[in-house]
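Complex shown without one protein chain; remaining protein chains in place.
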Amino acid sequence: MYFHDKRLQYPVTVDTPNPQFARMLQQAIGGVEGEIRVCMQYFFQAWGNRAPTTKYRDMLLHTATEEIGHIEMLATAVALNLETAPASVQEEGVMDSVVHTVMGGGNAKHAIEGMIHKNLLSAGMAAMPIDSDGVPFDMSHIYASGNIGADMYANVAAESTGRVLATRLFNATDDEGMKKMLHYMIARDTMHQQQWLAVIEELGGTENLPIPNSFPQSSEDQANNYNFYATAVDGSYPEGRWTQGPSIDGKGEFTVFQNQPLGPEPVLGAARPDSGAQKKQIGL
Amino acid sequence: MYFHDKRLQYPVTVDTPNPQFARMLQQAIGGVEGEIRVCMQYFFQAWGNRAPTTKYRDMLLHTATEEIGHIEMLATAVALNLETAPASVQEEGVMDSVVHTVMGGGNAKHAIEGMIHKNLLSAGMAAMPIDSDGVPFDMSHIYASGNIGADMYANVAAESTGRVLATRLFNATDDEGMKKMLHYMIARDTMHQQQWLAVIEELGGTENLPIPNSFPQSSEDQANNYNFYATAVDGSYPEGRWTQGPSIDGKGEFTVFQNQPLGPEPVLGAARPDSGAQKKQIGL
Amino acid sequence: MYFHDKRLQYPVTVDTPNPQFARMLQQAIGGVEGEIRVCMQYFFQAWGNRAPTTKYRDMLLHTATEEIGHIEMLATAVALNLETAPASVQEEGVMDSVVHTVMGGGNAKHAIEGMIHKNLLSAGMAAMPIDSDGVPFDMSHIYASGNIGADMYANVAAESTGRVLATRLFNATDDEGMKKMLHYMIARDTMHQQQWLAVIEELGGTENLPIPNSFPQSSEDQANNYNFYATAVDGSYPEGRWTQGPSIDGKGEFTVFQNQPLGPEPVLGAARPDSGAQKKQIGL
Amino acid sequence: MYFHDKRLQYPVTVDTPNPQFARMLQQAIGGVEGEIRVCMQYFFQAWGNRAPTTKYRDMLLHTATEEIGHIEMLATAVALNLETAPASVQEEGVMDSVVHTVMGGGNAKHAIEGMIHKNLLSAGMAAMPIDSDGVPFDMSHIYASGNIGADMYANVAAESTGRVLATRLFNATDDEGMKKMLHYMIARDTMHQQQWLAVIEELGGTENLPIPNSFPQSSEDQANNYNFYATAVDGSYPEGRWTQGPSIDGKGEFTVFQNQPLGPEPVLGAARPDSGAQKKQIGL
Amino acid sequence: MYFHDKRLQYPVTVDTPNPQFARMLQQAIGGVEGEIRVCMQYFFQAWGNRAPTTKYRDMLLHTATEEIGHIEMLATAVALNLETAPASVQEEGVMDSVVHTVMGGGNAKHAIEGMIHKNLLSAGMAAMPIDSDGVPFDMSHIYASGNIGADMYANVAAESTGRVLATRLFNATDDEGMKKMLHYMIARDTMHQQQWLAVIEELGGTENLPIPNSFPQSSEDQANNYNFYATAVDGSYPEGRWTQGPSIDGKGEFTVFQNQPLGPEPVLGAARPDSGAQKKQIGL
Partner (left out) sequence: MYFHDKRLQYPVTVDTPNPQFARMLQQAIGGVEGEIRVCMQYFFQAWGNRAPTTKYRDMLLHTATEEIGHIEMLATAVALNLETAPASVQEEGVMDSVVHTVMGGGNAKHAIEGMIHKNLLSAGMAAMPIDSDGVPFDMSHIYASGNIGADMYANVAAESTGRVLATRLFNATDDEGMKKMLHYMIARDTMHQQQWLAVIEELGGTENLPIPNSFPQSSEDQANNYNFYATAVDGSYPEGRWTQGPSIDGKGEFTVFQNQPLGPEPVLGAARPDSGAQKKQIGL
């Protein structure tokens, strides 16, 4: 179960509210690389964890709980960036500042831009669980496979795309408050990448491979498990670490296979009379 | 651009058609761990690849193209497993076999079960781009971030959940044809896990960390990038590789931080008169 | 069954077409607060109504049918606001007016803005069942629970967010035609809020509580049904109507409970050998 | 920011694991009436709250935080109900028990049924953020409008459909552990219905109407804001509290209006030559 | 604007309620081939119609309005088929009839099956705007392109998949009431196919081609507009009406082109230093 402190994990300030940057921040809330995703992913991995020990359940709960605070920080940042967005045409200065802005300022463009966003129409100038294009977050992005190796790689991937996004946001603003908030969040993404890689190391590193390592490799097609399939019509392929030498798991040797059909042309049974097909499909 | 051969990548046969297993196979077509996902993910990573060399674009195209053939194999397997599903109540033997089945057979249960599925109602006994619950595949699962490190980890994660799924399907059937097809696909998932890890190694292994490695770590909060945040109210936390010792990237030292608010309670501006709020929110 | 009159429920005129306002109006068509939602919600509540009398089915049909006419009005308004949006770069005056606009006018900004929208690319300058960000309406927002109390509160909520949206749109335009249309729709939202509250009153007001009132309260945990759970780590909580005094339904007394775990740490069974987990999860 | 305790809010035990009931419980996790919805709805309402006081932000945080613990309880319940679901055909007793079950037991039917579910194929016998049909939760269901009146009615609606669902689940099981868990959750839903109604009362009860009450009613069409629109072709309508007497807000009198078109047939401009229409639409 | 009659378009009776058939009927309500789709598609085509005459707007309104009555019929059919579905385990006879059913009856299997469906958990035994797998209808399936030729073909396609579905449902039931309802709906689908084809004929038949016919064919690549592209690696292709002879629109001659790349390998610019890529992508 859970507790809260009404203070923020880290200070969130905005020097110059910018509705357009508010929209960009939404990607870090409701985007597929965002904080709702990692928060919920770690929670569902924790709640379904079946390892013989509850150690990994515990650890996941610590970090999932931390992530709620990150969504909260970003939601606060969005609301603060929307503070000056106009809700009505009567609002003082909007029209005037359009001219002003184009000549050197920056707010009016943002202001008008902001008017078409759901953040204003649906939420009254607040954050929503949507991405920077207004697409709501879809919980199918919560990967919790029941295999801790697959889950840890999914977590590394999530924190990698997450940190890439955070650095893009950092580069896209010169607001000091926003840069400070983001420099903190980027640091936490660094730690979280490390953390999931540390679990992989603790679980044995390459011994985890191939995932799942509980399936006997003798049951897979051993003629096709370490060869790169070349599918170019002219037989060319790019040489690299994946075309020769020992495989990464040390259990095979990389080779190259010029791909070709190993099976016949498939023939399905004809459509049946009662199946809603056309007569000619049935042979009538 | 692309070419095809109308033969299959690998033989697909079904000894005993089983509509319920057809539905399970749908997870490997349109599930988030399925083949449409990896196929399209590798294509979009290739088509958007901006490395100074086209080497990685090339390699991704080889494997993306291979994956189309995997979707084709699975679609064929679904169609073959649906061959005996009844489309009409008049169909010979259905009612009789209900009794028969419960006593020892297996088909009638499947048959009736199959009747409610979109595979029959929408597709006339064929595969669809949906998962095992009938949910259509949503292309937001195509991760192509523009950062090759993040993408490679996303690919390892995709092939790991994909191989986990394939082994679950292998375990869930005793049809020899299906087992043979799956033992091939499991092998290809092994190779693809290796392949993306090989790219990470070729790109420098831990030098890739933290992703993106082009963002200067001096710009991130160096007090918070290698410490595990403990969020339990009683101060406990699980010790592990992530709480002490050198970090995985060798650039820091893991420590533990008892989490607490570093920021104040946030205060947003009051609602404005024209913002569609209630009077008491505006202070009227 | 249904009939139509090809005239509009209420006049829809646009003095100055504005493609950007067209986009904002889309929120009232395909947004979650929009007219498709209430129209379909009332229809499905009517069609599934199981009260011993058909009185409420009847009433819901009257209002559901009225709402089709509201979608039609808004769709007309969107089309009229898009009349001057440019479809091609050759269109007279677009480039010229970019300069003009920034200097004082308003159309060119809108025009260019409009070019990226699906309303033009997909619909040829017409309304679509999407929201102001282009997200299609998803029918999972149709709440029809089979419990008339829950449904009436869902309807009050829908008409409340709907009227909030309509007033935001009213404030965002100074087009006289649009203001007139919206002042009518805002009035209808007022009535519909009243109407659903009138049903709650007719059904007994607080006697409806807790919803569903057919479930015996003796079967719920009577130690935990009227106490506010305080989850702050420091034990603080905001006092209000909900922390003391008789409950709203008159069946209990509000109290405060300092939240704490009432259950143990959960322990799930270990992963099984055939479940696609990693060896260490299985204990191998 | 947030803290956790690894113990559960309330005990969760399952006497007889039942994979089918696990699926039904998913509706309370990822269904539109479920706990993810209320949890996230209260968080986003809190984080965007703009009332002049932070009192309502505070209160919402208490309850949002409580709700995380409810998702956790349900996720635990799903995992426990899936413990005996078969992952492989080799599993001891499955085939035998099919016959046994039909003759009087109950598990084998559940077991086979369970095999097609994403909970097994994707999550390895754990809970997922999906509903009872496997549809992932979509965050567009988080209603946080920026208007506290609309939000409170949305919350009452959410807790009403939520409690309806919980009582249906309670009625659908005779497992003592599950009944105990649900009798607790039903109680909390009772309190939460009361709590949001208490806020409405504290804010002035009917003074809140119509929502938003900050929009001057003089600006809405006062000829059409308290009349029931009758749309039946034969002029009939159901009499009720909504057809006569004072309106619920005390600001009007209910009347009946036989609906008819108040506007003309709409005429849109013809399609333009460059708009991708057919020649005959353009008049060529 | 719109009116209703509370009677049904056509009688809906169910001789033997069958919850499983209720689920199948859902495909005709909320499936992509279902009645919500055609209803809303015709409405949006009408409301956005820009032909110089309002004739087609009128006609579309007639049929869109008719389709509301079809959704209503199906919703009624679903509710009637769910009448005997059990809501609780205490319900009389459920357990007994499990044994009975397997021995010859049919209801208990249906009954238990029905328990997991959202139609019961979310809607209390009523229809919902979902398909037969419980997936909510998504309004992106409303095709209204602004081109009347494209729209008419989309309508023919919709009524064709719709009639295919209706015949599959007809074949899947032997309930006399359901067969009667469906034999009516199948007939209406026949008419609607004819109706949209009649519009195409009235607009000039093949003169409509290629759609849009307002785009000058001199502006398209005339070397590539009537040749079948053969993409098989071995150069084979299936001969048919599409490989030789005059084209269907009479404006060209079908030929065959052995496909090959007409463009070079694409080279994108390298990733930029500030773009969140890895160092090696940037060339560092």
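Think of it as A, B, C, D and E in the order they're written, each chain with its own count starting at 1.
Simple rule for what comes next: a contact is a pair of C-beta atoms (placed from the backbone, for glycine too) under 8 Å apart; a residue touches a chain by one contact, two chains touch by 3 or more.
Computed from a prediction, not measured in an experiment: that's the story for all the values here.
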Query raised in the report: Touching the left-out chain: which of E:Gln20, E:Gln45 or E:Thr65?
Result: E:Thr65
Query raised in the report: Which residue among E:Met40, E:Ile71, E:Met128 or E:Ala154 touches the omitted chain?
Result: E:Ala154
Report summary line: Listed in rising order, the chain B residues that touch the chain left out are 1-9, 30, 36, 40, 43-44, 47-48, 50, 54, 57-58, 61-62, 64-66, 68-69, 71-72, 75-76, 79, 122-130, 136-140, 142, 144-147
Query - Touch list for chain C against the chain that is not drawn - result: 1-6, 48-52, 54, 87-90, 98-99, 102, 112, 115-118, 120-122, 124, 130, 133-136, 145-149, 203-204, 208, 211-215
Query - Contacts of chain A with the absent chain, listed as residue ranges - result: 20, 23-24, 27, 31-33, 102-104, 109, 131-135, 161, 164-165, 168-169, 171-174, 231-234, 259-261, 265, 267-271, 273, 275-284
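Just so we're on the same page, only the chains that are shown with their structure count from here on.
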Report task. Could you tell me which of A-E, A-D or A-C has an interface matching C-E, in the sense that over half of the contact pairs are shared by residue number? Result -> A-D
Report summary line: Between B-D and B-C, more contacting C-beta pairs sit at B-D
Report task. Go ahead and note the Å separation of the Cα centroids belonging to chain A and chain B. Result -> 12
Report summary line: Taking each chain's centre as the mean of its CA atoms, chain D sits from chain E at a distance in Å of 27
Report task. Specify, in ascending order, the residues of chain D that touch 2 or more different other chains. Result -> 1-9, 32-33, 48, 50, 54, 58, 61-62, 65-66, 76, 79, 87-88, 90, 102, 122, 124-125, 130, 133-136, 138, 140, 145-147, 149, 161, 164, 211-212, 215, 231-233, 259-261, 265, 268-269, 271, 275-277
